Structure formats: structure tokens, C-alpha cells
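Of the protein chains in this complex, one is absent; all others appear in place.
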Amino acid sequence: MTPIMTRSDAAELVVAARVRRGLSWHEIAEQIGAAPVWTTAALLGQHPLSAEQAGRVCELLGLDGTVAESLQRQPSRGADPARMADPTIYRFAEALAVYGPALKELIHEEFGDGIMSAINFRVDVSRRPDPDGDRVVVTFDGKFLDYKW
Amino acid sequence: MTPIMTRSDAAELVVAARVRRGLSWHEIAEQIGAAPVWTTAALLGQHPLSAEQAGRVCELLGLDGTVAESLQRQPSRGADPARMADPTIYRFAEALAVYGPALKELIHEEFGDGIMSAINFRVDVSRRPDPDGDRVVVTFDGKFLDYKW
Amino acid sequence: MTPIMTRSDAAELVVAARVRRGLSWHEIAEQIGAAPVWTTAALLGQHPLSAEQAGRVCELLGLDGTVAESLQRQPSRGADPARMADPTIYRFAEALAVYGPALKELIHEEFGDGIMSAINFRVDVSRRPDPDGDRVVVTFDGKFLDYKW
Amino acid sequence: MTPIMTRSDAAELVVAARVRRGLSWHEIAEQIGAAPVWTTAALLGQHPLSAEQAGRVCELLGLDGTVAESLQRQPSRGADPARMADPTIYRFAEALAVYGPALKELIHEEFGDGIMSAINFRVDVSRRPDPDGDRVVVTFDGKFLDYKW
Amino acid sequence: MTPIMTRSDAAELVVAARVRRGLSWHEIAEQIGAAPVWTTAALLGQHPLSAEQAGRVCELLGLDGTVAESLQRQPSRGADPARMADPTIYRFAEALAVYGPALKELIHEEFGDGIMSAINFRVDVSRRPDPDGDRVVVTFDGKFLDYKW
Amino acid sequence: MTPIMTRSDAAELVVAARVRRGLSWHEIAEQIGAAPVWTTAALLGQHPLSAEQAGRVCELLGLDGTVAESLQRQPSRGADPARMADPTIYRFAEALAVYGPALKELIHEEFGDGIMSAINFRVDVSRRPDPDGDRVVVTFDGKFLDYKW
Amino acid sequence: MTPIMTRSDAAELVVAARVRRGLSWHEIAEQIGAAPVWTTAALLGQHPLSAEQAGRVCELLGLDGTVAESLQRQPSRGADPARMADPTIYRFAEALAVYGPALKELIHEEFGDGIMSAINFRVDVSRRPDPDGDRVVVTFDGKFLDYKW
Amino acid sequence: MTPIMTRSDAAELVVAARVRRGLSWHEIAEQIGAAPVWTTAALLGQHPLSAEQAGRVCELLGLDGTVAESLQRQPSRGADPARMADPTIYRFAEALAVYGPALKELIHEEFGDGIMSAINFRVDVSRRPDPDGDRVVVTFDGKFLDYKW
Amino acid sequence: MTPIMTRSDAAELVVAARVRRGLSWHEIAEQIGAAPVWTTAALLGQHPLSAEQAGRVCELLGLDGTVAESLQRQPSRGADPARMADPTIYRFAEALAVYGPALKELIHEEFGDGIMSAINFRVDVSRRPDPDGDRVVVTFDGKFLDYKW
Partner (left out) sequence: MTPIMTRSDAAELVVAARVRRGLSWHEIAEQIGAAPVWTTAALLGQHPLSAEQAGRVCELLGLDGTVAESLQRQPSRGADPARMADPTIYRFAEALAVYGPALKELIHEEFGDGIMSAINFRVDVSRRPDPDGDRVVVTFDGKFLDYKW
């Protein structure tokens, strides 16, 4: 029986190989023709890659077919709670604790009763220069879905 | 001893009075000259208002001085965990579970080791028309802070 | 300042008045022209009612305007975890623990990578006669949403 | 002493072999003469298979006798909580949080005090075409059991 | 609007009135023609009583119609987790932690794959004299339900 | 240094060997002259066996001395919480949630302030034929211990 | 219906009245002829008092019959988890985390397989003078109970 | 790079070797000139041993230098929560839940505001013969530390 | 029976009265001759005040004797976990998560095996001017206690 590699083991190999090869996430994303956040999330184990994408990534990073097979597997999505306490990630959770109920009010005010889809959804991160210190700008962009029986 | 009103009781009164008076959050925000998300979050108990802002809100909503005093009080920030399970808020948490580690990677790639501030920070919500269904666009915009000993 | 009634206090009053008046949930649902599960969930605090629906319910049950106002308020959705341990509800959670990962596999097999919407969604409960004992049949029916960047 | 394979290791091997062989869950179910949800759940570790069923599955997937033995073992049922946060599974949990108490009310209204069995129970998933987007239809079908001392 | 009494408030009143009137749980059970464990559990808020039973109990204990109405209400079953740590109750939980997996093995050995119903179920407690100290004997007696698709 | 086998690894080996040898728990219990529930619990890791018992079990099941040594080791008692959610075990926990406070009341009524020992204790499981379906009967039998300073 | 006082409300009244009257716990214990730790624990809600003890305490502290009735009620034992984090109490929990497994080993070495009873049990606290600073000496003294089927 | 042994692996080896060599914890304690509870706790991973103590223990038990090195390492103290549910250890936790708040009151009454140190601290366990059954006597003895700014 | 005020109700009254009277925590601390952090913590419910201190505070803030009595009561120390998520407090917890294990290593390196006392302890907060933005400087200062049997 051929060995099986979990998505999280594949992710660790990708992370290490990326550093060793000196490739940025943006370069990998460009090579597979996908958005940077999508590509990074997918390689960290949150989305299945197509056979072509998985093959291209493994070629770029010098990883073998076991990794490529793993990257195509349908994952169980979601993050390890321990990782959510990392300060760089935690600030998003804190912002959500402070502003989440306000976002809910304003979504209902603008759109009516419903939600922002997290499935028909994209997220981008960019740098905005600012004389007082450059800023991280993260945009969540999801289709509005109204409660509809 | 004059009675004391908690920030959460004040928030409930504001929410109910806003509906009764038929005022939108945007209208209230405009009246106190602050951003809509900031204003809504503040009135829900996440930021202290200035005496002038608190007075103006209570005048608009027909609420008395006990409420105005409460709205100026320094709050203990953060949301009731039960509220985070509301579907409209939960989708943000889910997006963070799926894309949080990718955001961390890309922030480090672009800015180096550090975080997006959740204090020197603003968040906006808007509607983007789309033929396949309008979209909720939420922008998190925080100053980058690098780990600096 | 007019008194405010929480959605959960309104729900308790509705539950008690329904029994006292000898009305079934189905009868109330019929009176407001909505599905039984939707109506029951809404009156228990999970959906806002229209002014007309809220007024009709309060008229039927002999409840006053404070209740009617409360029923129209946008709720924070989700159930008290303690209630989820009630045996009648717990059996659904148990079925989900046993069959949830299988449902995920079969949804992906049939539809590709995505989810069943819980927003564009309806649920019905019915009785199916069976010589070995009648059966509870609960149908979850939600629009398929594919992961779409 | 012959090696022992846990049910979860067997499940991982089945999942990988199924993809490699290009077999669908429906095809495997048909081969062992069982319902698709039952078969998938059983192979993921929730039900014991008969010797014949286990043998047939291993033959189809090219797995050896250690796997076949494992598949016949009585499992400890229930899902890893981390898996329940996967969005495809979570939507069912969310629907239950929103509609569970209503289902309880309507089961009591129709059947009296009791529960839907999760043991004398079946669940099916199907696709219902819809011009606004096809729908996932999942039916829970369990014998009513009344509280009986 | 008539006042509403929760099941747990009704339970507290029953407990106190029982002591004041000097009645045992067995005497109350006998008066309503039900088993002692069932009666006690029902009065503590775990089962609805019939109108006749509720009326008889309130007559015995000198409690009014609000209590009687409450006792007939369909409860949300299950115990406050804090109560489960009381030593008299905890010993049952400890016994279950030590012997639960063994009970599962032996139920499967004797009956096949299935469970002891907790719905078609009764439990009795009695004293068994023993020269080394009398013994508490608690019998759980539930219908076997086999996993049946 | 001789290898060490944990009690849980020994338990897994016993469970697998028992099935391979086609021996029932009752047969093993008879061979070591102990009660079935005690024997099963002990082999699953909840009690130390005597050297003689451990030797006899390993002889019956074809297991080596490392297993025999492990079975004699004083265990840390208690079950993996994940196992308690298995439906066959969970029904006991549910019965305890529903009837535990009633059992406490009736123990105090019959015996005074104290507990049923879970140490000077035995538990038996048996089948009681019933025309409406045979029943699982589980008897908890523990010495009463009164609170005694 | 006469008002009911919970055990925890009674405890708060006792604590406040004790300070106001300038009585020590030792003096109260002496007055009811019981050990200081038992008396204090009982008045804080962990043991029922006899009618005579409850009457004597209320007389000493100037509390009325509602308190006396409450103190005789059978309590649900156990402490609020929040209280266990108080530093004076936490040090005992920390000592147990550090030395608990060692105590288990030494109890088994000295007595065989079994436990120290927490029911047939007493605990005393005293001061031991020491030139390097006086010491708190707490003695747990419980009957050994051996695992006995 | 020389292999590293964790403190918990070293503890498991010590426990097994002690049984194989037929040595009691008291004998080991005597050999290294330390108190039995301290010695047992230290070998289970709660205190660092001196080089001489570690060497003597490994000599007695026939363990090699990797174990000796591990035993001298500064540990991260505290117990696995799963172990705290073992009945022999749990009884101490239960006693603390029942009597902890009373101990706090009596420490404050005798010593003023402060705590019993768990650092300048010793604990002993002994057997006290009793005609009604011998007793486990555990003495916690820690320096009083007063809150001192 | 005189009414009782909990420490947390007293704290809320102090916080509100302080703002109304326009007094700073430093001014109150000076008036009672205690350090600012100690005074603030004590008034928020973490330390008992002397009768003289409590009286002086209530005089300054216009609060009555019920508050003064409450402030002298021995509190159960520790913070509401919900408050620990407030961003101003959370940053300390985050720093502890990142640097706590390093602090442990360096305390052991400098002092040997032991702890910094949190009882014989003081903490100060001050502002340090800095051209890049002033800094919050918080000093934890506790007596070293070595593990001493």
C-alpha cells in the first residue's frame, strides 16, 4: 500500500521548501495563476488544488508525488485553535470581538436580514503607505445571502 | 446614591430607541460626526463617547442622563462568546479560521515580523453591486507594527 | 423610557400563552401564513417577524404591544448550549456526529467542493406512518453553494 | 503478535485508495449492497462491516487483510470535534442551533413526549434541481420513541 | 398577562414545601400513582406531569395554580453541570467512567450492535441489607435498541 | 532496558486477540474466576490483575509477557472523554443527567446524608426478556457511606 | 407561599452577621459543639445542620427562621470554580497538581488498591510556630477504602 | 546529537523498573536521603534531582545515563488533568471543593490575610490504625505568607 | 436583617462615584496613604481595606456605610475571565504567553528552583517619556521563594 501524506504534513513540507528555494508566496501564486491569499491558504491545507496546480507547485519546490497527491485531497477546513492565539492572527479575532456586533447591525441596515457568505468569498491583503507608518489593509468580500425560506 | 447603568443596559436602550425613532445607525453616526462602524460599536458598548457625543445621541433618541453618563464610561471591551455564534458574525470567524494562517504568512512576507494593529485601526463595511448578487465588503485597516525590542 | 422586552422573555410568554389558549404551533403558523418550523423558530427568538405577523400572533395569544415590538427585533441567533443536551434535540446532534463526515463526503461527490446553505434553507418535520412504529422525518433543504473565489 | 490497525487509520487508507482507484462512494455502496450514507459512515469508522462487506471493499480498493479486520471491529462512535468546525459540516450544526428547539416543540406537538431515534434511523442525501441553484436535500428519518417508564 | 413560573422555580418550591409538610418523596409518589424515581425526577423538572398529577401534588403541598401549571409544562431535560459534581451524584459518573466501556463491550456481546434506550427506560433505587453495611442498589432498565438502518 | 507497554496499548491488543481467538468476555471472565464486568473493565485498563490472572489471560489470548506485566500495573482510572460520547455509553450519562438529582434525593430519604460507594461497589449487566423487546438491565450496587466526621 | 432562601444566600448572611457581631468561626463552632472546619463548611453551604444547630447559630447571629430553615436543607455540595482560583484556595490545588500522583503511589504502596474516603473524613487546620515563620498545617484524615467487588 | 529523554518518559521507566526490581518508594527515598512524598513526586517528574540523587536512583533501578540526565532537568510542574480524575486523586479534589472555602476562612481567622505557601511546603502521608478501618492521614504543611505590599 | 452589598457592587459604585466627583485613582490612593495599584485593586474588590481606609474612601466619594462595610470584607480574589479579554489587559496575558517560559528559565538561572511570590509582592505602573512615543512601564516586584521541603 502506497504511503499517505496528511494535508498538514504536506503543508509543513511546502513551508520549509519555499524558504529553502527562496520563493515568495506571491511568486508561487503567480505560477499557478491564483490569488495570493487563496494560494497560501490552499497550500497550508484549506483548499484542494487541481492536479495541474499541485504538480506545478511540487515542481517549483522540488517536492515529490506524495505531496502532490496530498495537495489535491479535499481537506477538513479550519485552524488549530492554538494557532489562533498567535499575535498576528489574534488581532483579527480581537477586532471581530470589538466590531463584530456592529458589523452585524450595519449589514442588516444595508442589506436586510442575512449574512456575508464565507464561501462565495475572497480576501485580499495589501500595504497602504502612510506617513505615520504603513498600514495593513485586509478586505473581506463576500456575496450577501439573505435569509430565505 | 444616584443609580448606575451598565454599558450593556445602555446599549439595549439605544438599540430599542433607535428602532422606535426610525433612525439608522448611519444617521446617528452623521449626527455625532464619527464613522458608522465606530459609532455603532461605541453605542453597543465598545468605546467611550465624549460628553458631547453622548449628549447628542441621547437627545436624538429621547434617552435620559443616566444613559448619557453610561455611554461616556470606559468600557471593558470584547463580545459575549454566545453572540459570536450568530451566523452573521460567525462567517467572519469562519473566514478567519480558513484564511488566518495565510494572512499571517502574507503579512510577514510583505512587512516582516509583526502585526496589524487592532488599536490604530479602522474598519468599514460597504455594498458592492454585482450582477450575481451584491456583495458585502468589509475592510480592516490597521497600522503595521513590527516586533521591536 | 418605555420598557424593553428581550426576545427570550417574549418567547417564554408566547410558549405559556399558547398552552393556555390551547393553540397548536401549526394553527399559529397558518394564521400568519408561514411554515410551521419557521414560525416556531421565529417565536422562540430566531427570526424577526414582520409587524403584521407580530401583531397577529399577539392578538391570537392575548399578548400586548411590548411583546409585539420584541418579536420584530432582529435577534442574535443560536441556541443556549444547555438546551442542546435535551434528549429530543441531542439525537440530532448525535446523528450529526455519526453521519456528518459522511454527509460531507457525499456532498462533495455529488456537487463538488462547497456547502449546503443554512441561510437559503428550509427545514420540515413530518410523521411517516410505519407498522413498526411511526417515524419522525426531518428534511433539511438548502441551496448548494460552491467555494468560489 | 499480528499488527493491529485502528479504525481511523483504516479510514484514511480507504479514503486515499478510493481516490486512487477512481471509485465513487456510491459505487462502493452498490458493491456491498448498502445505502450510500451508511456505507460512507461505516468506512469512515462509524459502523462495523460484516466480514463479507469488509472483504469486498478491500478487494475493490486493493487493501489487505489488516484493513479488512479493522473494518469489522465494533467502533467507538462519534466525530472529532475539530472536524465539526469544517464549514460543510458546520452548517448542519448551525441549522440545529437555530431550528433545534423548534423541532423539539413540533415533535412533541405531533407525537407527544419523546424523541426521534438516532439508532433505528436512516439518513439520505440527494440533489434537487432548482432554477435558482440546485439544492442539497438531507432527510433524517428515525422511529419515534415515546418516554415510557 | 398572568405570571409564568419556570420549572426550576417550581422545583425549588416543591422541595421546600415537601420538607415543611413532612412528606416523603415516596408518599408523594404513592399519591399520584407513579414510581418514586419518576415522581421525584418529574417534580425536579425532568418530566411533564398530567393536570391531575400536578393538581394532586399542589394540593398535598399547599402550592398554588401557578406551580401546577408549571409542572405540566414540557421541560428542557438535563442537569446543571454544577450539580453533577455533588459527591452523591458524582459517584455514579465515576462508576460510568470506570465501567462504561466495559458495559458497552458486554451489551454488544449479549445483544449485538445497539444501545440501552434511555427513553423506554426506568430506574429504581432500593436498600439491600448487608452485615458489612447496607447497600444502595440502583437498577437501570431500558429496552435494547439495535442499530437498524 | 526492557520495553514498557502502556495499559491502553495492552487493552488494544487484548481486544483484537479476543476477536481473533473467538473468545467472549464471559469466557475469559470464567477462566480467571472473576465477574464479567470487572474482568472486562480490568482488561480495558481500569483494574490491576493479579500475576496469575494476567498470565492466564495472556495464555488464553496468545499474548506475551510484556502484556502480562502491563496488566498487573496499577492503572490511572477513568475514561477518555471522547469515548463517553459513544451512543451506547452516552445513554447512561443521559439517564444520569435526567435522574441523578432524583437518585440523590431518594438516597438521602432512605439512608440519610451520604453516598453510594463507587469503590466498595459492583455492577452487573443482564438481559431481561420482554415481549415488547428484550431489555438491558444494569445494576449498580455499592455500600452506603454516610457523611461521618 | 412562604419565601425560600437558597443555601448560598444564607451563607452570605451568616458571613456578614458573623463580622458584625464580632464572632469567630471557632466561637460559633464551640457553641454548636462541632469541629471548626465542619462548622465553617456547613455554614458556607456544604452540610445540613440539625434543627438545634441551625437555631443556635441564628440566635447567636441575630438571623431569622428563614435562614435557620435554609441551613437545615440538604445541600448540593461543591464549590464555585471561580472561587477555586482565589490564591488562598489555589495553593491547595497547586499542591495537589504537584503531589497528587505521588500521594496515589504511596497510598497504593501502604494500603493496596483503594482510596482515602472523602465522606468518612475529617480535616483540621492549625498553626505550627516556626522561627522562620509560622506554618499552616492542614490534615486530611479519611478512612481507607479498598477496591472491593 | 545525543538523544534526549523527556521527564515523563523517564518517569514511566522509573515506575516500571521499580516494580521489576521489587523496590518500594520508601526504600528509594531512604537511599537518596529524601522524604518519601518528595522523592516520589520528583521521580514522577515534579522536581529536579541532584546529580548524585539521579545517579543513585539509576544505579538502584538499572537505568542508564539518559534517564539520569533527564531526572536532573528542571521540570515544568503540574499534572495532566486526565490523571486528576483517577478516583484515588479525585477524592482530594473533592475534599478541596467541599472544604476549600472553609479552609480559607479559618486561615484568615488564625493568620490574617494571606496564604499557605505551596513552595516552602511539605506533605506527608501516613497510616493511622483505627478499629473501624485504618485511615489515610495526609498532612499539608506550608509556611504562612501574608499579603504584604 | 441589614442589607449586604457584594464587593463587586461596591466596586461599581466606587467607579461611578469617582468619575462623578472628578477624583483620580492617584488622589484617592494619596488620601488613604497607599500605593496607587494597591488602592485601585483593593477598591475593585481584590483586597480588604481597613475600617479607616474604607471610611475615608466613602467620605471622599459620598458613599454610605453599606459600601464601607463591604470594602472591609475579605474578598475572594481573581478576575472575571471575560475581563481578561479586554485588549488593555489582554496584552499582558499575551506577553506572558510569549515570554513566560523564558522568565521561568531566567529566574531558575539567577535564583535556583523557585518562584517570584505573588503575595509578598508589589506592582507599579509608570510613564516613561520616549521620543518615539511614551511608554507604559509596569514593574512586578516579588520576593523570591525557593522550593524548600
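Labels A, B, C, D, E, F, G, H and I are assigned to the chains in the order they are written; within every chain, residues are numbered from 1.
To be clear about the criterion, a contact is a pair of C-beta atoms (placed from the backbone, for glycine too) under 8 Å apart; a residue touches a chain by one contact, two chains touch by 3 or more.
Since the model is a prediction, treat every value here as computed from it, not as a measurement.
For the options I:I32, I:C58, I:L71 or I:I115, the residue in contact with the chain missing from this view is I:I115. Considering the complete assembly, subunit H touches the hidden chain via residues 1-2, 4, 69, 73, 76-78, 80, 118-119.
Think of the hidden chain as still there; on subunit I it touches residues 24-26, 36-37, 40-41, 44, 46, 77-79, 83-84, 86-89, 91-111, 114-118, 120-121, 123, 125, 127-128, 130, 132-145.
Residues 34-35, 38, 47-48, 74, 76, 104, 108, 113-115, 117, 119-122, 145-149 of subunit B touch the missing chain (whole complex, contact as defined above).
To be clear about the criterion, only the chains that are shown with their structure count from here on.
Where touching is counted per the definition, the chains common to subunit E and subunit I are G, H. Here E-G and C-F are compared, and the pair linked by more C-beta contacts is E-G.
A straight line joining the Cα centres of subunit A and subunit B is 25 Å long. Averaged C-alpha coordinates put the centre of subunit A at 47 Å from the centre of subunit F. For subunit I, the set of residues that touch two or more other chains comprises 76, 85, 87, 119.
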